[in-house]
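A single protein chain has been omitted from the complex, and every remaining protein chain is retained in its original position.
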Amino acid sequence: MTTLINPSVRPLGVAAIGYAFMGKVHSNAWRNVTSFFDVPAFEQKVIVGRDPEQVAGAAAKYGWAESATDWRQVITREDIDIVDICAPGWMHAEIAIAALEAGKHVLVEKPLANTLAEAEAMTDAARAARQRGVQSMIGFNYRRVPALALARELIAEGRLGTIRHVRAAYLQDWLADPDSPMTWRLNKEMAGSGALGDIASHAIDQIQYLVGERVTEASGMLRTFTTHRPGPSGLEKVTVDDAVWATLGLTGGLSASVEASRVASGQKNSLQIEIYGTLGAILFDLESLNELGFMDATLPVREQGFRRILVNEPEHPYAGAWWPQGHVIGWEHTFTHQIRDFLVAIGTGTAPSPSLEDGLNVQRVLAAIEESANNKCTITAVQA
Amino acid sequence: MTTLINPSVRPLGVAAIGYAFMGKVHSNAWRNVTSFFDVPAFEQKVIVGRDPEQVAGAAAKYGWAESATDWRQVITREDIDIVDICAPGWMHAEIAIAALEAGKHVLVEKPLANTLAEAEAMTDAARAARQRGVQSMIGFNYRRVPALALARELIAEGRLGTIRHVRAAYLQDWLADPDSPMTWRLNKEMAGSGALGDIASHAIDQIQYLVGERVTEASGMLRTFTTHRPGPSGLEKVTVDDAVWATLGLTGGLSASVEASRVASGQKNSLQIEIYGTLGAILFDLESLNELGFMDATLPVREQGFRRILVNEPEHPYAGAWWPQGHVIGWEHTFTHQIRDFLVAIGTGTAPSPSLEDGLNVQRVLAAIEESANNKCTITAVQA
Amino acid sequence: MTTLINPSVRPLGVAAIGYAFMGKVHSNAWRNVTSFFDVPAFEQKVIVGRDPEQVAGAAAKYGWAESATDWRQVITREDIDIVDICAPGWMHAEIAIAALEAGKHVLVEKPLANTLAEAEAMTDAARAARQRGVQSMIGFNYRRVPALALARELIAEGRLGTIRHVRAAYLQDWLADPDSPMTWRLNKEMAGSGALGDIASHAIDQIQYLVGERVTEASGMLRTFTTHRPGPSGLEKVTVDDAVWATLGLTGGLSASVEASRVASGQKNSLQIEIYGTLGAILFDLESLNELGFMDATLPVREQGFRRILVNEPEHPYAGAWWPQGHVIGWEHTFTHQIRDFLVAIGTGTAPSPSLEDGLNVQRVLAAIEESANNKCTITAVQA
Partner (left out) sequence: MTTLINPSVRPLGVAAIGYAFMGKVHSNAWRNVTSFFDVPAFEQKVIVGRDPEQVAGAAAKYGWAESATDWRQVITREDIDIVDICAPGWMHAEIAIAALEAGKHVLVEKPLANTLAEAEAMTDAARAARQRGVQSMIGFNYRRVPALALARELIAEGRLGTIRHVRAAYLQDWLADPDSPMTWRLNKEMAGSGALGDIASHAIDQIQYLVGERVTEASGMLRTFTTHRPGPSGLEKVTVDDAVWATLGLTGGLSASVEASRVASGQKNSLQIEIYGTLGAILFDLESLNELGFMDATLPVREQGFRRILVNEPEHPYAGAWWPQGHVIGWEHTFTHQIRDFLVAIGTGTAPSPSLEDGLNVQRVLAAIEESANNKCTITAVQA
């Protein structure tokens, strides 16, 4: 039997599951959010991991009161109100469903799950929990980039007119070297997919979020350029994609292209988004995340051009909480903003956004891309 | 019966068919090439157009000795050795085949023709003429952008290692306004296709040219966002595409994406090409055509990054003929370089490149994109 | 009588003086440094400010155990080992000298002081304290921008060859509007100077730091474009400069220009540095602080160009402690790095850099610019 949380009685107790990359950045957000934003009171109670020594070290470094190794025990603790799931994708469903059923608010990293079936079960659990006032959210943190939040505002106000098409890419290069080693991220059992689930998912969520439409059809291509990589005991088979391409149709007659790669040499973390409408256009690149490109086609032609808006003014989303204008913020604060919005939603008893259903919708697009027939026309070249 | 041209006897006589946009820029190239490059002697004999007064004006302005209105008469003149076809695509086949049969060297604008059948007939004629020493070339002028010629050099030398994928787009916005008027370019009968043939063709030629591989499979999507536009007597139906997307497979295991749009607000003439290999990468944008982005992954990681090479040094293709370093050249000189290479090939009796076969190969890719099944997976969204 | 600190006995006790802009950002650094770097143990003991309620709020938000209003009392507390001075410039000398004499390690914000006399007294105190093992440092935090630290490395390794000249500017626009109100920062009594001490000081420190030479001569110009601004009871006189220009001679035959402005519309926080040597060059802009421009003139001319190094690799200074490659950090972490280096120096008993003497040297350049004769040649124009 779950008890409803009453923030007036005591601070919300937070548990984080996972202390690797995502655990580190979520912890950073929890540790800092109160210094910049007004949020309901909370306490960093416990961080959970498999290795007792390492997770104890993480607790000390990242500001958690204690550490633990058994997430099942933690999620039923009376002093825990929020479970922040930073574990790998194949663990998401089990933890999230259990936590929601235990009456804990849940924040879960993307992608929602490794399989559609798991994602659907999670969504069912979230819907049921929501009825009982238990909230949940999926961590598409890039919705909290100030520049992209500003883009969303401009689009929602009609500043781009009728949107025609979106061009999105998420380009990285950490697998460009064919000799770089095998990891669990390249194993389909563990990771679900490669660039598709890890980074194309971000691009697809952004496309839908920014233009406010849903993908209704998809055609895709996946490629694994390096099929075997060195593991501890010899070459191992890579069972996920290195790169993926898709063309998408959306509600409202929009089109989009999306491309994601882990072998795009020289591109480090470049989520590029271009949105073209009848009255204007938007450009964005995550490597320059404090900037938004905006072209206003309602100005006189003589003056038109893409402007670089440095999104650090008090007038900009989230930016007023930070430093004076032009003093740029880092990638990690997309998570700080995410925690802020999650906490505010919990405090006001409203459902945070994006929901697990939003996560499931992205999963369905990913699945459609993977399953699409790839009925290519074959072309025979003529020689001169 | 054709006679072989002997450049030692008299300057080559040149006729241009067409005096509109392409006629103006080809004329500019003929008028200036000798001031910068050593080429066989030639004379701008005659320019041909339908309107006698206008074509006479064009002749005077653009440096032609005379004007004419009947291309059939012109291409059989004894003093004409070269026919430069700048007329619209639906006229290409007839003029080119006649000129080749008359023993005239032919330079023909892209795309090669409006239909595959015409393109194939032209290629047959070119092949036959080549046996008789009569040369031909298709005007994919962007092969003569110094920055792209440099990219080709670097790739051919192996500086990018094994190439994985190419990302190409040709973005314009002259149709972004849904009220902009109907033109012949939006009529399938006249223009063949829209963004596909006009600009995606350039992107596809570049992809194949730069990486030295052929497209073997294609999957595409075409969209016409504005289906009717105002004509002189009311709304007329637009029968070509506003934008096109394709994913391509190439020989050698490469992949590519290509996207072309005439409604990409704020993008004026942006042919963007990105090439990713195991040892490096290339970036290019036609709006900054004097620049090439190059990333050399063999340098120490600490120093890696895309560099902006200003392609104006004597060491760079074509650049030594122009101005001192940093004194940038304009778009029109891609045509000047094209004429230079065409003339040099004729002077040395070698087949110029790209050949009409290269043009036909691009046409086949265009056709495959258009005909591809577009078997999309349909996606149903769940609501939160 | 001072006692030497023994970090093995108990964590270092830290007091911060000031809770406004600089207090907020220094607190942020103290709160986070341990999560990313190995540093001697410390505790955020107390933050000091004039307004008891506000400083108590700051303590709660920024992670300090307690707050206080009397800095004199705090700096003599036995449990305080480090005094971090974030108060306005006119308070620096008194606090710093008292703290050093009380045997506390001192970190003091720049500029060192409002007058040369104060700066010299502080330097004397620092030198004396250093003899007793009491350390001090001035907060030229931009030395800890990873990109500028990388620039320093490259220069020190000789990668730029013989450096010829430096072009530096620090451009902001928060006073561009002539109607923006009067503040204490525009009053010479309080602020010492305007753009000169506030931002040109950063540029001058960087010039000397990066090239490893000292300014030996200076010629300058200062301008106040808006001489009166609205205060609470009518217009008040602005007694500091809006903008400043200087040409500098340095040891080693180098030259430099420096320009600082608070009225450079559209420039938000743009510290731009360009360094030109016989073998290469460096470009930097604080608004894109994760990037360094580098041109290597020893490469073949064909390949030369400025590269954009995204300074987020493990191979880069400070960067390995943060996020994966391409995940950019924010402006505030220049302070986190500063605290890291300060703590490490204290832990190892070495003098941190930059020293108060470095601060005094910058003050002397500022004074020379202000006092320079400005013997302009007057020019009379002729009319056509």
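Letters A, B and C mark the chains in the order given here, with residues in each chain numbered from 1 onward.
Methods note: a contact is a pair of C-beta atoms (placed from the backbone, for glycine too) under 8 Å apart; a residue touches a chain by one contact, two chains touch by 3 or more.
Model, not experiment: these values are computed from the prediction.
Q: With respect to the chain omitted from the figure, which of B:T239, B:Q325 or B:S353 is a touching residue?
A: B:Q325
Q: Looking at the whole complex, which of C:G63, C:G89, C:G277 or C:G330 touches the chain that is not displayed?
A: C:G277
Q: Among B:R31, B:R77, B:R130 or B:K188, which residue is in touch with the absent chain?
A: Result: among the candidates, B:R31 touches the missing chain.
Q: Footprint of the hidden chain on chain C, which residues?
A: Looking at chain C, the ones touching the missing chain are residues 123, 127, 160, 162, 164-165, 167, 169, 173, 176-178, 214-221, 223, 225, 242-243, 245-247, 249, 253, 255, 257, 259, 261, 263-267, 274, 276-281, 295, 297, 304-306, 351, 355-358, 360-361, 364-365, 368-369, 371-384.
Q: Against the chain that's been left off, what residues of chain B make contact? List them.
A: 21, 24-25, 27-28, 31-32, 34-35, 61-63, 172, 174, 267-270, 286-290, 310, 312, 323-333
Q: Provide the residue numbers of chain A that touch the chain removed from this figure.
A: 150, 292, 294-296, 300-310, 313, 315-316
Rule of thumb we're sticking to: only the chains that are shown with their structure count from here on.
Q: State the chain with the largest centre-to-centre distance from chain A, centres being mean CA positions.
A: Most distant chain from chain A: B.
Q: Please identify the chain lying most centrally, where each chain is represented by the average of its Cα atoms.
A: A
Q: Distance from the CA centroid of chain A to that of chain B, rounded to the nearest Å?
A: 41
Q: Please report how many Å separate the Cα centroid of chain B from that of chain C, as a whole number.
A: Here the centre of chain C sits 54 Å away from the centre of chain B.
Q: Multi-chain contacts in chain A: which residues touch at least two other chains?
A: 267
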